[in-house]
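Only one protein chain is missing; all other protein chains are in place.
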Amino acid sequence: MIIVMNKTATEQQIDSVVEKIKHLGHGVNISRGTNRIVIGAIGDESKLTPEMFDPMPGVEYSMHIVKQYKIVSRESHAENSIVHVRNIPIGGEKIQIIAGPCSVETQEQMDLAAQQVAAAGCRLMRGGAFKPRTNPYTFQGKGVDGLTIFRTAADKYDLPIVTELMDIRMLDTFLEQDVDLIQIGTRNMQNFDLLKEVGRINKPVILKRGLSATINEWLMAAEYIAAGGNHQIIFCERGIRTFETAYRNVLDVTCIPVLKRETHLPVIIDPSHAGGKAWMVPALSRAAIAAGADGLLVEMHPNPCDAWCDADQALNPQELTELMQSLKGIANAIGRSL
Amino acid sequence: MIIVMNKTATEQQIDSVVEKIKHLGHGVNISRGTNRIVIGAIGDESKLTPEMFDPMPGVEYSMHIVKQYKIVSRESHAENSIVHVRNIPIGGEKIQIIAGPCSVETQEQMDLAAQQVAAAGCRLMRGGAFKPRTNPYTFQGKGVDGLTIFRTAADKYDLPIVTELMDIRMLDTFLEQDVDLIQIGTRNMQNFDLLKEVGRINKPVILKRGLSATINEWLMAAEYIAAGGNHQIIFCERGIRTFETAYRNVLDVTCIPVLKRETHLPVIIDPSHAGGKAWMVPALSRAAIAAGADGLLVEMHPNPCDAWCDADQALNPQELTELMQSLKGIANAIGRSL
Amino acid sequence: MIIVMNKTATEQQIDSVVEKIKHLGHGVNISRGTNRIVIGAIGDESKLTPEMFDPMPGVEYSMHIVKQYKIVSRESHAENSIVHVRNIPIGGEKIQIIAGPCSVETQEQMDLAAQQVAAAGCRLMRGGAFKPRTNPYTFQGKGVDGLTIFRTAADKYDLPIVTELMDIRMLDTFLEQDVDLIQIGTRNMQNFDLLKEVGRINKPVILKRGLSATINEWLMAAEYIAAGGNHQIIFCERGIRTFETAYRNVLDVTCIPVLKRETHLPVIIDPSHAGGKAWMVPALSRAAIAAGADGLLVEMHPNPCDAWCDADQALNPQELTELMQSLKGIANAIGRSL
Partner (left out) sequence: MIIVMNKTATEQQIDSVVEKIKHLGHGVNISRGTNRIVIGAIGDESKLTPEMFDPMPGVEYSMHIVKQYKIVSRESHAENSIVHVRNIPIGGEKIQIIAGPCSVETQEQMDLAAQQVAAAGCRLMRGGAFKPRTNPYTFQGKGVDGLTIFRTAADKYDLPIVTELMDIRMLDTFLEQDVDLIQIGTRNMQNFDLLKEVGRINKPVILKRGLSATINEWLMAAEYIAAGGNHQIIFCERGIRTFETAYRNVLDVTCIPVLKRETHLPVIIDPSHAGGKAWMVPALSRAAIAAGADGLLVEMHPNPCDAWCDADQALNPQELTELMQSLKGIANAIGRSL
């Protein structure tokens, strides 16, 4: 932590800051520059916050020198971590494409979708039983019945399932249905009570990035899960909110190399929600894999025009198969495989 | 709802859209322009979504013509609604300043704060027992004990209390403690399950705007609460996320006249979280009241330097008293009172 | 300047940084913390940039400790500066409302507008002869003829004129027409060659904030003008670009107290371009004055419905008169006058 003093700070004000740092059990370094005096607090930074010093007289500002996340940081664990979903590794040499419909509709739809997902060569399946919808008057998901339908369909093709948990009270049901990979959605990235709860269980978790979450906030949200003991965390970028109105969100590919540097955990991309249109998905998927993503979360529906939600962003089965083909070439070009 | 067809759309594609609209029980208007054909669907728009038409061949895009919120809309209720917190009206001629510390720390601190809030002329008190913190390793609030401390302190000065509900499982405790005004925080604005639950109770709710929530999303979130039967909703703007790094968030005063036009419900402002610094609070508070806000949610701490969280954004008691004085003049200038 | 070394930086890497700092003529302070080594460069920071150190092996990042603007900074000049436009002071106790149409259309329109601006009690007039339009096929302004028309109309009521300079080659014409206050528009805030040219003349300049310019970039743009010798600079906030689509831009009132702290120069607000709608102007104007702005730049047209551009954001003469009235009360409440 460094504390930068105002140009006009008095010696007494400097002394007060020094005293406070010592009182908190830290060492002190004072650097007297031409325009400012900078006071360094030596010791475990996580015990200090800028709020402790900013309101003191004579302080211009203070800031941490190191990042505040620990368990999820690359600094704490140099090697890449591989998260296993049943026996499927995410974060290793193999890239995993997780596909399936936006929402569970019927047993027939899910059976068909599962068959198509498996046929395309994907090894995990996604589907929503509980849907976070902006509009309270639109379809809110099939709920618990949807989970059962999903589980049944996926089991026929031995596909681990990925689905979103929105309500803390549903966690037991998720465990009963043996959901293989629990997704925390964009709107719940900082639902800290929910994060704490999934931190206590022994199931892999996908943590989607909030619409306007910084990399730092996202890593801190993962740290909430990790602090509870659950280190099986997969980051999923799904587009961020910007000023642009020509597409729903802006897929942030820069976060891929940056996360790879900051954390040892896997990083996947959701190209369907990012752009919001099926025709954008192939280009965004290729970009994500080329930039180093460990996998994708892609919407596919047996018949997109009839989908009950997000109809315009789902690939059809044929498009998914073609996408898989084209991603193989990209994966090979960077020394990985699908 | 209008559906704009591609320049190259065929008559058959147009027919398919027309048929689908009719099948959904709506009337049709076709406008054949120089460059585009625009198809209007006549009837209750809330039954239709752009997703139903966007994936159809020949469709360029489709969009709603009217807003999707109903109960909260000014169109459904022309007069201003006044929300009563016990006997204190919010949304009428009188402007309400809700003050208090960021977090409940001790009984002594809260007793002192309550006395100071009342002395400054404020009629409601705020305080946090459950704190949403970015960092899992920092103080997370006093929890249920904090509620009891808060209730005890506020009762001595007959102040209704405002506090944040983060976890759905705590709602019963909030009702037992008879929290007068329940705050839904920024990070939970689209925690739809939480919104549905507070929609079922008979208590006023403050709905804070999400960090990057549009006005439309915010109104739709309020509609979630209203749809459950609870119409006692107060909007609270607390700064939005932008590119600017010189201050924590940008207080969006434009939302005040816009919300006043779109909804009949009260609008208040949190100047403390917006700027993030106590020295910005007076200017932002005056701007908010001058722009037509119905009240403020302001942080005040008996001794800001010793506050357990957000120390740098709390006013001290003397500053709160001065702020109240200066706001009186602004209120008078626009024909209201404090 | 401080340079933060990686946790794994070697002594040799630290030595290289130290050597480079000394070679550049600065002193060195080394602070060895628990997790990081922080090297401070002691001396005139403006000679150093992070780019000099960031690419060196072992360096995590480096940053300036003080701001890079000088002449415009409050630190260099503690008192408020008052900019005089002819004999009208901007930045003092009196608040100045600059009103007039978006664009110069005809002599009749400008004569009428000038009469109405003066009648409303405004002491300066605005009007555009050269218009920055997003669309090349729309009206681009009356050009040089527009300047003459504007000058003629304003002189009848002894109003100093404010108009935008877009093209460096027009500067001589502006001086010939004796434009009293030259406006640098939003899109040209970082047109550095234009800034350098207006830095060499002896005329007051309004520097509008770029659509997504940070406070720091804005102050640095002003420094370009000031570095040339022209210190008569007025900052004008006109709304920033965000994710919100319900209004054109978000008026950033927080910038008012922040600029007042960072610079000694006057700050005014353009409420017309910010919101983009005439009905938002009164609320935004009141907010700006309440937050401490030194004036406003407001669009008024004799007959808004017939305006050649931005018709939907201009007040009519009656609305301007009413606005002036309401602003007087706000000004009084904060100890200033109109």
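Chains: A, B and C, in written order; residue numbering restarts at 1 for each.
To be clear about the criterion, a residue touches a chain if its C-beta (ideal position, glycine included) is under 8 Å from a C-beta of that chain, and two chains touch if they have at least 3 such contacts.
Computed from a predicted model, the values in this text were never measured in an experiment.
Only one of A:63, A:119 or A:258 touches the chain withheld from this view, namely A:258. The residue touching the chain not shown here, chosen from A:21, A:268, A:288 or A:311, is A:288.
Looking at chain B, the residues touching the absent chain are 2, 4, 7, 29, 31-36, 38, 40-45, 65-66, 75, 212, 241-243, 245.
Touching residues on chain A toward the chain that is not drawn are 212, 214-216, 240, 242-247, 250-254, 256-258, 261, 274-275, 279-280, 283-284, 286-292, 326, 329-330, 332-334.
With the whole complex as reference, residues 46, 49-52, 54-56, 68, 132-138, 140, 166-169, 187-188, 190-193, 211-212, 217, 220, 223-224, 227, 241, 277-278, 304-305, 307, 309-312 of chain C touch the missing chain.
Just so we're on the same page, only the chains that are shown with their structure count from here on.
Chain pair with the highest count of contacting C-beta pairs: B-C. Centre-to-centre separation between chain A and chain B, using Cα means, comes to 26 Å. Chain A and chain C have Cα centroids lying 39 Å from one another. Mean C-alpha positions place chain B and chain C at a centre distance of 31 Å. Shared contact sites, meaning residues of chain B that touch two or more other chains, fall at 212.
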